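Quick notes on the structure that follows.
Here the complex is missing a single protein chain, while all its other protein chains stay put.
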Amino acid sequence: MAKFQSLREAVAENLRDGDIVAFEGFTHLIPHAAAHEAIRQGRRDLTLIRMTPDVIYDQMIGMGLARKVVFSYAGNPGVGLLRRMRDAIENGWPRSIETVEHSHAAMANAYEAGAAGLPCAVFRGYRGAGLKEVNPEIKSIACPFTGEELAAVPAHRPDVTFIHAQKASKRGDVLIEGIVGVQKEAVLAARRAVVTVEEIVEDFNDLHPNLCVLPHWTIASVVHVPGGAHPSYAHGYYDRDNAAYLEWDRISADRELFTRWMKENVLDAGPEVFAARVKGLQG
Amino acid sequence: MAKFQSLREAVAENLRDGDIVAFEGFTHLIPHAAAHEAIRQGRRDLTLIRMTPDVIYDQMIGMGLARKVVFSYAGNPGVGLLRRMRDAIENGWPRSIETVEHSHAAMANAYEAGAAGLPCAVFRGYRGAGLKEVNPEIKSIACPFTGEELAAVPAHRPDVTFIHAQKASKRGDVLIEGIVGVQKEAVLAARRAVVTVEEIVEDFNDLHPNLCVLPHWTIASVVHVPGGAHPSYAHGYYDRDNAAYLEWDRISADRELFTRWMKENVLDAGPEVFAARVKGLQG
Amino acid sequence: MSPSDFTPTEMMTIAASRALSNDDVCFVGIGAPSAACNVARLTHAPNITLIYESGTIGTAPSVLPLSIGDGELCETALTTVSVPEMFRYWLQGGRISVGFLGAAQLDRFGNINTTVIGDYRHPKVRLPGGGGAPEIATACKEVFITMKQATRGMVEKIDFYTSFGHGEGGDHRKRLGISTKGPTLLITDLALWKPDPHTKEFTVVSLHPGVSRDKVQDTCGWKVRFCERVEETPPPTEIELSTLRDLQARTERAHGGAKGA
Partner (left out) sequence: MSPSDFTPTEMMTIAASRALSNDDVCFVGIGAPSAACNVARLTHAPNITLIYESGTIGTAPSVLPLSIGDGELCETALTTVSVPEMFRYWLQGGRISVGFLGAAQLDRFGNINTTVIGDYRHPKVRLPGGGGAPEIATACKEVFITMKQATRGMVEKIDFYTSFGHGEGGDHRKRLGISTKGPTLLITDLALWKPDPHTKEFTVVSLHPGVSRDKVQDTCGWKVRFCERVEETPPPTEIELSTLRDLQARTERAHGGAKGA
């Protein structure tokens, strides 16, 4: 049953050192505010799962929160590489991290299998691909009817998943609209789920019946954080802040500049700053 | 690319003797008009796939179209048994039929696997269930990570799927709303798909982005048949005609009465009669 | 009407409704008494989540549905998902606390047959089949069974294992790797039954008002066991009875004579 909490409470109660955690969002509704709170609370030895680790995982890795990253595409969307993640992989700064690399199809299927309560995902994938050789978590399984070799990967079962969504009802039900990505699966696959939302509305009585809705009893905590996806966007609320993504390429290129930026904009800030950051971006 | 055709043309072009065919609809949007056209065209030796064979399969079986039925629940919804299907199974009238019986979970997963282009579906099912012993198409597969035994069934890959939907756009895209059942999966799993619709609208430009929509290039034929789901219902158009379901229990109880009813209401009728049948049922 | 006059079926439905709580996520499968689930929702468990396998999550119908896919289930639901999603994410995903099953044939260990009477290949009677039951029986955290007592229904040996209860009893579920509790409650028109903690055989724990042990035995095909202290089921309250009767009256008006499932 969803609790309505402050972001500090929600992260403190649901994210522990050593947890396997997913902060999901496929280029849209990326939970920046929640990731920043995790950084402020200084969690350690996290295993970070994400199809597209982008700026937030670059920040968490650069601040030394991560022990391991499970991913399928590590880029700054539309801009380039993730320089903090590269620095950790190539030079072990601020600490070395383990990586488990998959394809998007494998990651999406692994979340789907987790949501479906299965131990593994079965799909047609990795044929001729090099990841099979370097990732021992990629196995194969034979169709008992045709004999076809299919790929199998372990289901994702995060200890906790963080997502950002447009709306919650007063009961704690959550609505995700637009590019819904893997968020529903990431929430249902997790033991605990924390959702930051743009808005809390009275009820969902007038919604179309077939939208992407998560019932309150699938969610541990709902937090009202307007602008919480900045600099990514929230369909219906504000646009992507592209300048911030371009700026990140510059900030993340230098360890000291990165460290200074994180202190000013994350460690010494709070969730309340996000609302102001999206002011100019409302459509 | 979807063609707009008459129901006669659509059935003649897409349904052949001996085909594996699914007329899907989970208590809602059941394609009665399409099934009646198949009966009028006298197709033979069909393998009928359906989670819930109800009145339409009772009618097709009673008229001798079916060689085999693949199903998970054979009842007249809210009323009782399927008397024509029982007569075929218990007494071989008008011909004996083969049955392949699954659980709902297996059937839903088999459609999902068909839509996903997989040879089989893998799920946690049939544990301790008797169907495992009588249906050789139920096998098991071991998770390569945990060793857990999971159930496996062949994917459904119908030659053709028939569904009824609320709307098509002039381009042939199809919208299904409300209880969407397994129709999207049944269409995507099939080689060919025929969709009867209540209404043809100019375009889908104003739809919410996350609805259940099938692009025109996944559909062979779109047919405008108002009332085509009667006596089942079409969310937003007309209610279920419960009296007709109760009446079916009486009609189907007697071979001669059944045969007479089918001649009057199906063989000697056409798709145009359906519009009138739902007149009194519009909300 | 006064609560003193109620039918055994009404007692059964109301007793079943009492077993459900506000926090339950209840999977109302085909043949299951959605009457009981909706009486619970309309009385002591207003926040109960009712899920029908047609894909409707958190539904609140004003009348009893005729089928598990009636339009009102969707119109009053929080959301409606596809049937594959329902079975994969919600049932198999372990989200359901209580699965409610009915039975044509039931044995003392809560194994259910709704498939055939007689031999599977040459059935005396071909019943509708299992629908969602095989996986409801193993994926829900626990299973409640409800049926009217009759010797042809409550039998020594069922003709077909449509869904698995406690199998041969004892730890049979565990031996099959099934981690859920399985049948924890049987609600009939005469009594409440719970599985013996060890043998897992259904044992009468409470007799409905005015029901004798002989009556229970006469309508059951196996030798009935009674627990040490058999209680008497409290009779329906005014509110329970009027809620049920109003619901059924609304249903009759809406569906013209049909009782609803």
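The chains carry the letters A, B and C, assigned in the order they are written, with residues numbered from 1 in each.
In the analysis below, a contact is a pair of C-beta atoms (placed from the backbone, for glycine too) under 8 Å apart; a residue touches a chain by one contact, two chains touch by 3 or more.
What you are looking at is a predicted structure, and each value in this text was computed from that prediction instead of being measured.
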- [ ] From the touch rule at the top of the page, work out which displayed chains the omitted chain touches.
- [x] A, B
Task: Contact with the hidden chain (one of A:Phe26, A:Phe162, A:Phe204 or A:Trp217) - done: A:Phe26
Open item on the list: Tell me which of A:Arg157, A:Arg192, A:His216 or A:His235 is the one touching the absent chain.
Closed with: A:His235
Task: Residue of A:Ala12, A:Val201, A:Leu246 or A:Ala269 in touch with the missing chain, whole complex considered - done: A:Leu246
Task: Footprint left on chain B by the chain that the document does not show - done: 1, 112, 115-118, 173, 185, 188, 204, 207, 209-211, 213, 215, 217-218
Task: In chain A, positions touching the absent partner - done: 26-28, 51-52, 71-75, 77-79, 81-82, 85-86, 89-90, 101, 103-105, 108-109, 111-112, 123-131, 134, 148-149, 178-182, 184-185, 212, 233, 235, 239-240, 242-243, 245-246
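As a convention for this text, only the chains that are shown with their structure count from here on.
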Task: Pair exhibiting more inter-chain C-beta contacts, B-C or A-C - done: B-C
- [ ] Could you tell me the distance, in whole angstrom, between the mean C-alpha positions of chain A and chain C?
- [x] 40
Task: chain B-chain C separation of Cα centroids, rounded to whole Å - done: 28
Open item on the list: Give the residues of chain A touching no fewer than two other chains, as numbers and ranges.
Closed with: 116-118, 209-211
Open item on the list: Two-or-more-chain contact residues of chain C, please, as numbers and ranges.
Closed with: 74, 80-81, 88, 92, 139
